[in-house]
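As you look at this complex, bear in mind that one protein chain is not there, while each of the others sits in place.
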Amino acid sequence: MSTIGFIGLGNMGGPMAKNLLNAGHQVKVFDLVEASMASVVAEGGTANKSAADAVRGADLVISMLPASKHVEALYLGDAGLITQLDADTLIIDCSTIAPESARKVAAAAAEAGFDMIDAPVSGGVGGAVGGTLTFMVGGSSKALDIARPLLEIMGKNIFHAGDAGAGQVAKVCNNMLLAVLMTGTAEALQLGVNNGLDPAVLSEIMQKSSGGNWALEVYNPFPGVMPSAPASNDYAGGFLVDLMIKDLGLAMASALETGSSTPMGALARNLYVTHGAKGNGQIDFSSIQTSFQKQ
Amino acid sequence: MSTIGFIGLGNMGGPMAKNLLNAGHQVKVFDLVEASMASVVAEGGTANKSAADAVRGADLVISMLPASKHVEALYLGDAGLITQLDADTLIIDCSTIAPESARKVAAAAAEAGFDMIDAPVSGGVGGAVGGTLTFMVGGSSKALDIARPLLEIMGKNIFHAGDAGAGQVAKVCNNMLLAVLMTGTAEALQLGVNNGLDPAVLSEIMQKSSGGNWALEVYNPFPGVMPSAPASNDYAGGFLVDLMIKDLGLAMASALETGSSTPMGALARNLYVTHGAKGNGQIDFSSIQTSFQKQ
Amino acid sequence: MSTIGFIGLGNMGGPMAKNLLNAGHQVKVFDLVEASMASVVAEGGTANKSAADAVRGADLVISMLPASKHVEALYLGDAGLITQLDADTLIIDCSTIAPESARKVAAAAAEAGFDMIDAPVSGGVGGAVGGTLTFMVGGSSKALDIARPLLEIMGKNIFHAGDAGAGQVAKVCNNMLLAVLMTGTAEALQLGVNNGLDPAVLSEIMQKSSGGNWALEVYNPFPGVMPSAPASNDYAGGFLVDLMIKDLGLAMASALETGSSTPMGALARNLYVTHGAKGNGQIDFSSIQTSFQKQ
Partner (left out) sequence: MSTIGFIGLGNMGGPMAKNLLNAGHQVKVFDLVEASMASVVAEGGTANKSAADAVRGADLVISMLPASKHVEALYLGDAGLITQLDADTLIIDCSTIAPESARKVAAAAAEAGFDMIDAPVSGGVGGAVGGTLTFMVGGSSKALDIARPLLEIMGKNIFHAGDAGAGQVAKVCNNMLLAVLMTGTAEALQLGVNNGLDPAVLSEIMQKSSGGNWALEVYNPFPGVMPSAPASNDYAGGFLVDLMIKDLGLAMASALETGSSTPMGALARNLYVTHGAKGNGQIDFSSIQTSFQKQ
């Protein structure tokens, strides 16, 4: 049994913390929103008045926050957690943030003598609740070995992408590619339909051919083709357009930082921003299909 | 045993005709290039002085030509094959041409009382030689039923996409999507590598995540990741950039014809044309990866 | 005074024919729509029952039709005008059509012994009514010299772009560039406004700097900056999105035909098609500005 300090108990962090509690660990929690904290306390967590209180005496710290600035504010600076942790505490940041930011915090942690891994997730709220998340991890193998038993409680697949920040890089690369293939799939389906083809027939052909991809396999964007997909449910739920825009923003920031050329990813971001700006931010990202339909 | 008139014996048509001969069919052949005809005659084909001679007495006609204009010239007009065929001859055009062109020829055939299917292929020269092509078929089920035994000699997968022209539509949609996902995969891999990731590790993570697609599965564009892929062999062989440009051109023409929006497909075409114009037309299309590398 | 056969009396052709009448020329007219013909007859034109009737005895033929197929149908084929014209009649086609189509008709005319120029226009209905159109002309200098006095009645600027088809090429290149710079201007203005800048101030700065272009000079897309521009009148009137989509389609077709790379033009076409598909086809093309606004 480990003692875990868990910071950030939102839609993702809340159920993740509960899974750790259910597995028998002691979880000391903190969130700025009282109600979020109360929900985890109701399942056995210990409430704290500050992040610093929550990590006191912890073997591991797990954070799950919205963006780079929150993670930097939590760990860095004169009152940052890095100055507050007990020796040998392992830091696991599960937030999806800029690789540059992850590397910066990891470097500060290392300088202060702490191991840290970046471990952003995919799988959404459903994966968090069900304990079936995918973790993409950056950091040392040694640190990952220590974290692994906990990650396996919260998730199903754990990938070691490389050194500090590499988990974030893997996630932004994957999600940029996801945006590209979802948009390309939507275009191809609409082009077929505009030529009189049945979208289900065309989907099956492409899925078994060289156009095959994750969207055609489990997440078809054309309404009615795949009954369980968000497209067949008015694009409700799923992975929101606004979240895809956030991840594409991280990919673009990393492309700027590294001088990389990503024309398809950049176009996908702009198509998603345009789509989101027309009131579609809170529906599933496969709704990019509707961009290509005639009104 | 059927009597088949086979027009067009190039890199694809030649081996396809040979497979029909090897399966015991009588194949009457014609090609403007003597040497191409001779090669098939050497394996049992019957040479002819014209396309019209080749189709005389045939149960089925198969054509495999470079582009729309050749197919239209072969079948249409005062001396076109449609005016020369015996009653009940089934027409199978395996060329990759514009859907509009396929529909036009099929309509002319229908008016003259002939059934016709468009049956473009994927699988390349290797698939033609090995009899493992994929056929995407447009036309009536009845006509496809008649053609199927022959298609199964030449190929492994036979998809019925819909009515006349639908085979061409399915092929251009698939190949447009292929271009998009190959380019997107190349960008994502380069972004990861520019951030210090190992392309093989990143490829495996994305392939098992929501970025998964055909390129990552069997045709990785990054040199060294997949030993059998063209990328690990200096992009030799494979599916040539010039052929991808041709197929993207057909997709764009169809988008213009139907007023469709295909921003990702259009960008992919332009990136491929730019890439081809720099001397890369005769190497594998996964070489788009090199566009994203620093010199 | 010349005798002119004028075919096609729509929004553009009608007022052009009237200007020729007002200048003292005899104009024999034909249009499939009775009312369009009647309007020109009311100002002195002579009605005809067919295009062939209209061009009988004419010194010059002027045609103003919607698309390539109409122009080809008018001039080519067994009953096409080329077989009906008196010797030495000069043909002036003012339609905006594909360069390939213009070259094809001009070649057929030349073979039959007729000079032909392609002379597409810009300037819209206002320019047609006011006689202030711009003509972009392809064909021989000799033919243009003969046509010039008539073109100067209908227009203000006459550019000789080159040989047959060159007028069409110049027009599609110009309008593709126009779409690119209008879209780019709209994006830049929105980026400035999203950063708190006054669009009028930013417009003035860019117009006097290296971002200066026609849109900033006379056709600002941001509402309120330029009182006389369509943007300040709910994008009513002006140059319709649907017409820009038509011209971008001609540019893309020419890019396919010549193997040209036009990434910005292709993106502009797709943004305009997406914009038009959302119910904006019949408003001014500067309304692309609204694509970049948050709802």
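Descriptive notes on the structure:
Letters A, B and C mark the chains as written, and numbering starts fresh at 1 in each.
Just so it is clear, a residue touches a chain if its C-beta (ideal position, glycine included) is under 8 Å from a C-beta of that chain, and two chains touch if they have at least 3 such contacts.
Just so we're clear, the structure is a prediction, and the values are computed from it rather than from any experiment.
What chain A contributes to its contact with the hidden chain is residues 245, 249, 252-253, 256, 259-263, 266-267, 269-271, 273-274, 277. Residues 99, 122, 134, 136, 157, 159-163, 165-166, 169-170, 172-178, 180-181, 183-185, 187-192, 194-198, 201-202, 204-206, 208-214, 217, 219, 251, 254-255, 258-265, 267-268, 271, 291-292, 294 of chain C touch the missing chain (whole complex, contact as defined above).
Within the complete assembly, residues 267, 274, 277-279, 291-295 of chain B touch the chain that is not shown.
Just so it is clear, only the chains that are shown with their structure count from here on.
Interface of chain A with chain C: the two copies contact each other largely through the same residue positions, with over half of all numbers used appearing on both sides.
Across the assembly, the chain pair joined by the most C-beta contact pairs is A-B.
Shown for chain B are the residues in touch with two or more other chains, namely 259-263, 267, 271.
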